[in-house]
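A selection of the complex's chains, in situ.
Chain nomenclature is as follows: A and B, assigned in order of appearance, with residue numbering initiated at 1 for each chain independently.
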């Protein structure tokens, strides 16, 4: 029986594991503070050594203040017959996120100012928030909204908004040097899968995979509420900021759309070049976006007083898929194979950053004799051997102390990995030295 | 009756006033010296405080010498029957500009070397000059020329070429700083409307409109004879040259063609960027020309020893419309609405130069909280509000002391005015300071 069972469950792919993690986190009622984030981070702890921090409400963080903590236990609208026509238990999206408590009876007209729908997608529940302006409300499908008849409705929002904490998680994967890559993901969205359980899963599995490698760079993973979380972390961790050399924000990484890379403020920082290099050699279509001061937390990292060059990797960007910020951004929208492909790309970007060093040609006057050192690639197809030979020649030609391996990959048009392998082979034979 | 009269004459548009000015100046027999320019400048004095300068013939101006003054009172060709077949009274163009005096009888063959026509446009009188080589001649329609029969013709050119003055006008509109914009227009062309009564009208009305504003920059308007006038002014005003930050030459601004902007020698000076920015956001087609050392007086301003970065704004450029330098460049070719549109563009270019300052984000670490300061645009359509919000975010993100508002407009793709308004709103709330 055991054997049979094993035959029925082949080893789970990483993509399936990522999807399973997203599915596990899906039901939690996340917001920018509260137990939804706490439970999310506790779950993630299983995947990696995650430190969880609690920052008290009222803490000043640059121009902002950590808000009161919000939690919700129940919310519904009952019609005159006492039937719940909207019920938080059916979807976390039903309540306007950060709604203040309310209990009372309202005519339909009174209620209307507190109801949010999307006429364009009448079956879907939109996702709405009101973090900084006290309000309450319900989000519902336009179809249900249109069915509502005149009359009085009983409304309950059993939420709590009181001094507490903003919670975030941090995972540090130590490398050989103190130079750091910051990987940042927002964890404040309730039951929305692509934005951003996909980002959370990608970040968690990337942390796990990088832990197994002997990286030159260290990696710091942040699981934070959007905007206020990034601002809080930056305000409280100014000493860590100086060590950050590269930064990547992750979101929307599970849908089947092509990859999108949004550049950092400089537009040509190493994270931009590494990401674009990997995309270029992926053999797939992709989309490049210039930096704009809008989007996810790259807004904060790229602000002029912070000065972290942060890119953002997505598949279909926020706002560009119809399900965005609606109940249709569910577990069906994200796919194991897409999550896995995203993870693969992330890993190759990190390896590119990690391996991007400068070397010095130790035999810089004319070419060295490669043949006598057995450096000509012995095996592989002709095109493959030619590429490997060209990589050797390019590395030798450009390793004058001014060009890094990424520079050489860009100029030669050869994949970074091939260039890296050539450099390793040459260094082993003493033909390259550290720059 | 009064009421009726008012109904018949609606308030005159600025474009109509500009056209009326051009029409008033049209009949004067202008040249690079003489009473035609004097009368033109006297007329312009009505529109603005214009200083008129007289520079004596023989004055050395760099490599050149101010020529003798030329005036003309009569000129004609009579056939054997005594009929005037060409008469200066019919068109100022009929005489080769700067013709020496002549009176005598000539056979048709003798005369032919002194007659200029355009076979391509047989109805039009071409415009020709001979400033620096003593000569005389007549310009006439090819049709009239072909009608001339063998025989002897009596010829009179009652001109005067003797020591006198080169006359030019200068109008200074003082701003808050000593940094100056030079606006230069040639005033030497006789009865030609687009080249350059349109430029004269645009310049005069721009001076008038700028006088009413509280500009940071000062504006110096030159109404000068082409080439020798610009050289004379530059030679005699070397101390003023140092204050000039930007320069724009105006010509051919009344025809219905699309705008053309010819760049300064550097190709990327602020006047180039301001003009291109305004054209880009005009919603109209336009033409950009790289600098060449040929054209109007930008040739002189952009010479290496002067070093003023001068652009040139035109609609259809010289030589690119068939009526150019012929009697068909008349008052019908230039249109009130085109003159007015040119003036509007000029004003927006000047406002761009004037407002192009650098600011410092006073809250540079992460975004400031815009909501609590009421900075989110409260009204307008969604697209408009989004643009206004993006302008706020762009100004905050790029105001690190290195970027001016024009830099920010260029990078964001947002109109300069929107960026300027965002900067003003942010400065008012203390979020931006002077760089």
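In this section, contacts are C-beta pairs under 8 Å (C-beta built on N, C-alpha and C of every residue); 3 or more make two chains touch, one makes a residue touch a chain.
Please read these numbers as outputs of a predicted model, since none were measured by experiment.
Taking the whole complex of the structure file rather than the 2 chains in place, the copy count of the single sequence reaches 3.
Here is the rule we use: only the chains that are shown with their structure count from here on.
In whole angstrom, the spacing between the mean C-alpha positions of chain A and chain B is 56.
Chain A meets chain B in the complex at residues 62-64, 132-133, 227, 230-231, 234-235, 265, 292-294, 299-300, 302-306. Across the interface of their complex, chain A is touched by residues 361, 363-369, 371-372, 390, 393-394, 396-400, 412 of chain B.
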